[in-house]
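Of the protein chains in this complex, all but one are displayed in their positions.
Chain nomenclature is as follows: A, B, C and D, assigned in order of appearance, with residue numbering initiated at 1 for each chain independently.
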Amino acid sequence: MKIFQVEGTLVATARITQLENNRLLVLREKSGSRSVAVDPIGCKKGDWVIAVGSSAAKDAAGSSKYPSDLTIVGIIDYWDADEPGEVAT
Amino acid sequence: MKIFQVEGTLVATARITQLENNRLLVLREKSGSRSVAVDPIGCKKGDWVIAVGSSAAKDAAGSSKYPSDLTIVGIIDYWDADEPGEVAT
Amino acid sequence: MKIFQVEGTLVATARITQLENNRLLVLREKSGSRSVAVDPIGCKKGDWVIAVGSSAAKDAAGSSKYPSDLTIVGIIDYWDADEPGEVAT
Amino acid sequence: MKIFQVEGTLVATARITQLENNRLLVLREKSGSRSVAVDPIGCKKGDWVIAVGSSAAKDAAGSSKYPSDLTIVGIIDYWDADEPGEVAT
Partner (left out) sequence: MKIFQVEGTLVATARITQLENNRLLVLREKSGSRSVAVDPIGCKKGDWVIAVGSSAAKDAAGSSKYPSDLTIVGIIDYWDADEPGEVAT
């Protein structure tokens, strides 16, 4: 899994039907690169989250057929890194 | 999923039969790197889209046997980023 | 899928039996990095091709058990990029 | 598989139910980039480990439905590299 910060909501009206109405969020890695993830939890802008990729993203989104390659699986409370963290408790 | 801009159509007459006649588009990431995706939606040159990779690209293209590792799943209307977006409403 | 140019043939006599006798080609991305792909089409050195990765590479090579993570799926005729292309018609 | 050093524990109370109560560790690659992995072994901070990604991470975590894309599979005793290793016996 990778660590991301939630940047905001992405709106895509024209979409394949398998995506259904699930909420899509724009996530940003520390490096600045952006990805789009399915959010089954209900995150807010600014939250630090972990998201799963690969084929596990499908199951995490609720079904082994769901077309996701990145799904949020948890909101980070904190982690104990060597450097004082970007994520406070 | 990743965010791409549609650059144009790619023509490949000699292809494996499993690809069928689906339209292939050249997509460009913000970093400039190009990928080729299956387009089940009908995008136009210049559209900003989200595309799914990994094994989910197969289902998104219509079948768990379809040989795609990148399939467009939606056309972006807009997203609310911190910086004024490249994608206007 | 990604765009590659065929650089040449790779010979590997000692191989796992599941690879069978399929032809392996060395491909080069525009960035210069090399990969090795299964070629079910019959490409020539210098051809520009698209190759599929992820689990789709197995089906593209002919079987859901075939041990490939990169399989050529088409020879590019041309694409209409913004910049005058590296690939002519 | 990739080589990582365990940096610490990550706490995420709000999580999808499929993650269950498994321990999540922050891992760091030699390049400095961080990932989050499931730990079925019981590693300590500072341990050098190997972790598996892709769809194999699901089975390594105990079930083909478990939503992991990175799972620790072993603690490294040593390896015989050309350069005197970062990992001592």
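Criterion: a contact is a pair of C-beta atoms (placed from the backbone, for glycine too) under 8 Å apart; a residue touches a chain by one contact, two chains touch by 3 or more.
As the structure is a computational prediction, the values presented were derived from the model and not from experiment.
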item: Residues belonging to subunit C that touch the chain removed from view; value: 7-16, 18-19, 24, 26, 33-37, 45, 53-55, 57-58, 65-70
item: Absent chain, residues of subunit D that touch it; value: 1-3, 30-31, 40-41, 50, 52-57, 59-60, 64, 71, 73-82
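Here, only the chains that are shown with their structure count from here on.
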item: Contacts with two or more other chains, residues of subunit A listed in rising order; value: 53-55, 57
